[in-house]
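All protein chains but one are shown at their positions in the complex.
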Amino acid sequence: MTSPSPRTDNPFMTPTEWAYLAVLCALIFVLLPLALDGFRLNLVGKYLTYAFVALGLAICWGYCGILSLGQGVFFGLGGYCMAMYLKLEASSVENTRIQSTPGIPDFMDWNQVTALPWFWTPFKSLPLTLIAVVLVPTLFAFVVGAAMFKRRVGGTYFAIITQAIAAILTILIVGQQGYTGGINGITDLRTLHGWDIRTDSAKTLLYFVNGGLLVACVLAAQFVKRSKLGRILVAMRDKEDRVRFSGYGVASFKIFAFCLAAAFAAVGGAMFTLQVGFMSPSFVGIVPSIEMVIYAAIGGRLSLFGAIYGTLLVNWAKTTFSESFPELWLFGLGALFIAVVLAFPDGLAGLWRRHVAPLLTRRAKAPMPQRAATLPKGAPAE
Amino acid sequence: MNAAILPGASAGQPDFLLAVEALTVSFDGFKAVNDVSFYVDPDEIRVIIGPNGAGKTTVLDLICGRTRATSGSIKYKGSELTKLSESAIVQAGVGRKFQTPSIYDDLSVFENLEISYPRGRSVWGALTFKRDAAVRDRIHEVAEMIFLKDHLSKRAEFLSHGQKQWLEIGMLLIQDPELLMLDEPVAGMSVAERKKTAELLHQIIKGRSVLVIEHDMKFVEDIAHRVTVLHQGKVLSEGSMERVKNDPKVVDVYLGH
Amino acid sequence: MFGEYSLGDLGAIVAMQGFAGLILFSVYVLMALGLAIIFGQMGVINMAHGEFMILGAYMTYLCSGFFQAHLPSVFPAYFFVAMALAFVASGALGILVEWALIRHLYRRPLDTLLATWGLSLILQQAYRSIFGAREVGVELPSWMMGSVQATDTIEIPINGLFVMAVTVLITLAVAGLLFASAYGKQVRAVMQNRVMAGAVGIDTGRVDRLTFGLGCGIAGVAGSAFTMIGSTGPTSGQLYIVDTFLIVVFGGAASLLGTIASAFSISQTQSTLEFFLSGSTAKVITLLAVVAILMLRPQGLFTLKVRR
């Protein structure tokens, strides 16, 4: 009786999932670098930083049913933390000799700030910065999450409140330009611990680092998904009360999922800053936050790999269409939102599972184990 | 075993497992439960009956923390429940089955039971939870009891209504609560299912206290040690089934309208 | 900061500032009313609410051009025609959208959010293609500009009075419709128990469609009224959407009275703060206060405790 059947056995990844991971790695580390020139590769690198956010959303929205419309906040906070460090390094006394206060970032000098504000000081140190990149957004998510989930705010209310937070933070950053660089953001970033990040070789290297971190985050997400915690998240999305009366503190689990998504987004934000060379409040606001949701939705909100492919696909389409038909792009994006909700609620992953995967299986003539037991038939209702 | 983690548990064994005293809750001035008191002994099977809207389900909601009392107290093994969170109440040993089957449609039967297994209930615990032999054995054991051992890898949404009810009972069983609260466990079942369920209930209520809401009088007579009749949020009558059946107030309420 | 001003000056300012607060209040109510109906009564999050408003504004713009060119003699009164047209146009589009999109999503409120966001992108680009990327100027009849001289120092802008009047009328009309008409009874019945309402012979699909249309139509009227005080461009609608949602949520989605109370408290806070602080700071403080209160009272400020 204790002999494990395929369903009660719980491997970290099924063979199919290992195959998917291998394909993803081949794509990121071999195919794309070989096929694309430096410029396009850097673009893909930028898209992949958004994939961190989409990955977080797959956990937090797809599995746990919490839709956050403020993921840009965490992406932005992570990016700003990194940008503050880079900016301080770029603002050495020699580089800023012409300023009235040398040694502080140029925008501070323009705004009559004469000494480095206290909250900038920790960002002189690289280790502290790396800690802050993950910690600051995660703590912020924890505070927001704790306040909301302990009081059982969820669903649409949560979505709207996160949206308001995104709006407030944007106004704050823009308004406090002496300390934040205002609407221009923090620009003209040059070196990371003495290493010039603007050169082509540096960009290529950063691309690979970015890819590596993304795969690491996929594995982390997979670990969560495969753990009992992952199943509790699904269970909560289904019947929150039942989970509560099975003796679980529902709020803590939601906070965890939200913080995890925030931490992923923050890593993405920091990598964005490194690869693109600046950070601005335009990533913190509502519009980018909602766009990032659509990446996850296109990919299939329950699919970790789907989130990454969704991000790549939407951004590729955006770049391509806006090069050839800028006027049509918004129509296309809008239609995409509607289509994915009305016709393909499972996104790319759903199409793959229903149409492509069975073909492959048949061709291989070998029964593949079911991919996941946790795919709902429709979308989570709140 | 769970009593140890209860804050404020008295050292000596209390007389009652559950003591509900002067319990009142009001929604916008409407008192759904009004000054209700009753006591449940260890190993007692208590059935709450009463017409629709009498406040039966609300009483269960209050005990398990789903609804917060306006006033009054609920003591479980001598310590107060009204201030505890739902999960703490469950961890103290109170289990609850809902009226409509409340299971996780998107998970398999095995996973449904696994989630109810009383280990790894913290975030960290759930992350590091291992599906070891003890867990598997216990799940198989319970699955056999609830007639679902052949359906372990089936997604729960594909079960029949009766099977879903059993699954939920199984989920409670695996928690091993000292106080089990069942809200209409046989409602909506076919005759055959009902019979099987009664059998199952007889089996699982052994060695624990049970609080049941039920309309099926035959079933009630079958299992109840004592019966509490609620009417319009108040306790109308209490005692053995025989006594309650002959209480003129109860007859009035049930037959008088 | 008041030491150097005379008492008369200060009195006048207090009066005018009170009035500014009232105008802001009216603007907020007008913005939020349509959304409150749709969100509160149907549970649908309409992210394209702002675009429905702008549709009303563009209708007003078209009307103004038409009357100037063809019926200059009745130009002073064109605004009333424009508002009616704005209601019809936005309402009709709303009904169409409900039929094509929303009715498939009633069980998935978060998905309506995404779908209507997509809709808002499409509408924005449509406005841009039709009316151009630039903002359009809506010419107003001269009687609407200018102000009433109440005393020597107190001046009250006429368009402010007009917005207030429109707000009061629409609010009364909506309240009448929802609470005193047969249709209103049907709406409430459907909201409380869709299945039951259907069973007793209410055409729930039709009720949904009309309610969504009504909400959108009111948004159109709001947009039309806002041409007096704000800008009309393809993306102007986005400016309103966050404020509007916050007002509705802060008021506790389900009740119209809550929406009005919430619009009142937010507008008064903001307008008072704006007078003592800089505009940007006032806005941030107001928003922060709203979010903080929502965290403490997620069900909204003005809802009663309900049985869950």
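Per-chain residue numbering starts at 1, and chain names A, B and C are given in the order in which the chains are listed.
Heads up, the rule we're going with is that a contact is a pair of C-beta atoms (placed from the backbone, for glycine too) under 8 Å apart; a residue touches a chain by one contact, two chains touch by 3 or more.
Everything below uses one rule, namely that contacts and distances are computed from a predicted model.
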Can you pick, from "ABC transporter substrate-binding protein", "Multiple resistance and pH regulation protein F", "Formate dehydrogenase beta subunit" or "NADH-quinone oxidoreductase subunit N", the UniProt protein name of the chain not displayed? "ABC transporter substrate-binding protein"
Shown chains touched by the missing chain? A, C
From A:Gly70, A:Pro105 or A:Gly182, the answer for touching the chain not displayed is A:Gly182
Checked against the full complex, the residue among C:Phe66, C:Tyr106, C:Tyr183 or C:Phe275 that touches the missing chain is C:Phe275
Interface with the unshown chain - residue positions in subunit C: 5, 9, 12-13, 16-17, 19-20, 23-24, 27, 125, 128, 132-140, 145-147, 149, 155, 157-160, 226, 228-236, 238-239, 270-271, 274-275, 278-280, 282-283
For the chain that got dropped from the picture, name the residues of subunit A it touches. 37-39, 42-43, 46, 98, 100, 106-107, 109-112, 171, 174-175, 177, 182-185, 187-189, 198, 276-278, 280, 282-283, 319, 322-323, 326-327, 329-330
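The rule is short, and it goes like this: only the chains that are shown with their structure count from here on.
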Please identify which chain has its centre, taken as the mean of its CA atoms, farthest from the centre of subunit C. B
Need the CA-centroid distance for the pair subunit B / subunit C, whole Å please. 48
The distance between the C-alpha centres of subunit A and subunit C, rounded to whole Å, is 34
For subunit C, what residues touch not just one other chain but two or more? none
Sequence positions of subunit B contacting 2 or more other chains: 66
Touching subunit B in the complex, subunit A uses residues 1-2, 4-8, 10, 223-224, 227-229, 231-232, 234-235, 237-239, 241-250, 252-253, 256, 373-377
Residue set of subunit C touching subunit A in the complex reads 39, 43, 45, 101, 104-105, 107-115, 117-122, 124-126, 128-129, 238, 242, 245-246, 249, 280-281, 283-284, 287-288, 290-291, 294-296, 298
Which positions of subunit A touch subunit C when the two form their complex? 67, 69, 147-148, 151-153, 155-157, 159-161, 163-165, 167-168, 171-172, 175, 286-287, 290, 293-294, 297, 327, 330-331, 333-338, 340-342, 345, 378-382
